[in-house]
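Removed: one protein chain of the complex. Kept in place: all other protein chains.
What follows is subunit A.
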Amino acid sequence: MTHSRTLKGAMMIGAYLLATTMLTMPGQALAEDRPEITVAVQQIVNAGALDVLREQSNVGARVFYSIFETLIDYDRQNADLPQKPGLATEWKRIDDKTVELKLRPGVKFHNGDVMTADDVVFTFSKERFGLLDEQDSARKDGKTLFTASASAAVGGKVPPAEVAAVAKRAWPNLDRVEKVDDMTVRFVSTVADPTLEGRISRYGAEILSKRAYEEAESWLAFAQKPVGTGPYKVVEFKPDNILVLEAHDDYWGGTPPVKTLRFAVVPEVASRVNGLLSGEYDFITDLPPDQINTVESNAAFEVVGGPITNHRLMVFDKNNGPMQNAKIRQAMTHAIDRETIVETLWDGRTSVPAGLQWSYYGDMFLSDWTVPEYNVELAKKLVQESGYNGEEITFRVLNNYYTNQVSTAQINAESFRQIGLNVKIEMKENWQQIFDKESGPRMVRDWSNSAPFPDPVSSIVNQHCQNGQQQQVGEWTNEEFNALCIKLETSTDLEERRASFRRMLEIAEREDPAYTVLHQSAIFFGKRKDIEWNWSGLQSMDFRAANFQVVAPGN
């Protein structure tokens, strides 16, 4: 009996101490006050896993910035997207091939581990990339897909082959990442690489916890519940349904302002809008321009968003029919009324860019470059000079894979007819049908290009040079252009790089058109008006304290 009383007393004292401690700790009190926020998205990730090297769509970028971080970050709400320290506090060039970075002290992963150089080295290791011979053999055996490998040498993890392929493409010249000391690392390229800092900052270079990866049962287990350094940690992930994140209170950048962050999949636009207006969701994404007024007609909500680091293109296959003649392709580039498309379909909320480049390229941005001018007379003249005899030009289009895609295609097809071209729109269901050679000659299709880091290598080289999609699927090639690709990628002379880039744009956008830029892509979010929050041109959603605040009524 005495023992029981003593225990009870001790428990009461303990409870009292706990209560008083909690009341006197502002951080903890704040934690209790923090809101739960629900973001309705069309899709969380397309590839079904939270791995930046597998998810290559732009939808993943929205959620990953809450979970992971890179060594070099961007001031994401600034339209110019300047680079800023991330998990590295400073960096410097050692030589043409080497960049050294000092790691931020006191950064904790979601599992409580402090980030060190070992985690960084591991993140860029062959093991993480799935490039070890044992991993390759395991994949070839076909027995270890997504599962733990029998080989202890690879820590039991065999990422799917596409992870290895994406890693190779993201880091084509990376020789190694070496640890200088616990808080210093060096990225070393095999050749001179002027884009190394850009690649270190890009989507796909997020730092993972080495221990968490090694302790996970399989690659898939880690990709379902990854461990990063971001302000929110993964609690629950059900692909096609929901991603629940919880505040990582040890976050180095300050206490996260949201207690629970939920990304709920709501495929239908009308349902997302209804959910926002009924208070079910605090944010909705992928809002098409024609729904903006519906949201803004309610005083409690507003729409934010605008141009992103992605351009919509029309792509040409120069091997077939009339498209073999450069003058036809040139005529098409002059027949497109880009400004009207932006004004009518986008309500003027995006812009016509200066070709396939973004101002955040910094020194590599060619400010005097423009897309081909809209000039119907010139376009007609070019068609006449080409000797075009009315052959059918097929234009393959997906059903609004891109926002306003069908309407844009219809406007452009009409513009092409106006200059005398016999254009026929062919609606396709998926990308394979777009690329298919068997169902008829490929001629014109839609596409978009992103720039994952601030250098033309990230877009024009990645997508249109020898290893880019357009040449890989056999749509287009140009000898001079290909030689310039190598120069742009490896030269460290700024003027030489700028000149190479300019000439590449001249070839691909004017002389021997590979593609033509239509407009800058834009994204729009509907949100509660009482939440102060800004969108990013990098498409990430930032729920850190500096970018999220619930405003009290009357403020």
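The rule is simple: a residue touches a chain if its C-beta (ideal position, glycine included) is under 8 Å from a C-beta of that chain, and two chains touch if they have at least 3 such contacts; residues count from 1.
One rule holds for everything that comes next: contacts and distances are computed from a predicted model.
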UniProt protein name of the chain not shown, from "Ni,Fe-hydrogenase III large subunit", "YeeE/YedE family protein", "ABC transporter permease subunit" or "Glutamyl-tRNA(Gln) amidotransferase subunit A": "ABC transporter permease subunit"
Contact partner of the left-out chain, one of A:Ala270, A:Met427 or A:Ala546: A:Ala270
Sole contact to the chain not displayed, among A:Ser66, A:Ser450 or A:Ser540: A:Ser450
Residue among A:Lys238, A:Lys437 or A:Lys529 that touches the chain left out of view: A:Lys238
Contact set of subunit A toward the excluded chain (per top definition): 40, 46-49, 54, 56-58, 139, 142, 145-147, 160-162, 164-166, 168-169, 220, 224, 238-242, 264-268, 270-271, 274-275, 277-280, 429-433, 435, 447-450, 462-463, 467, 469, 472-473
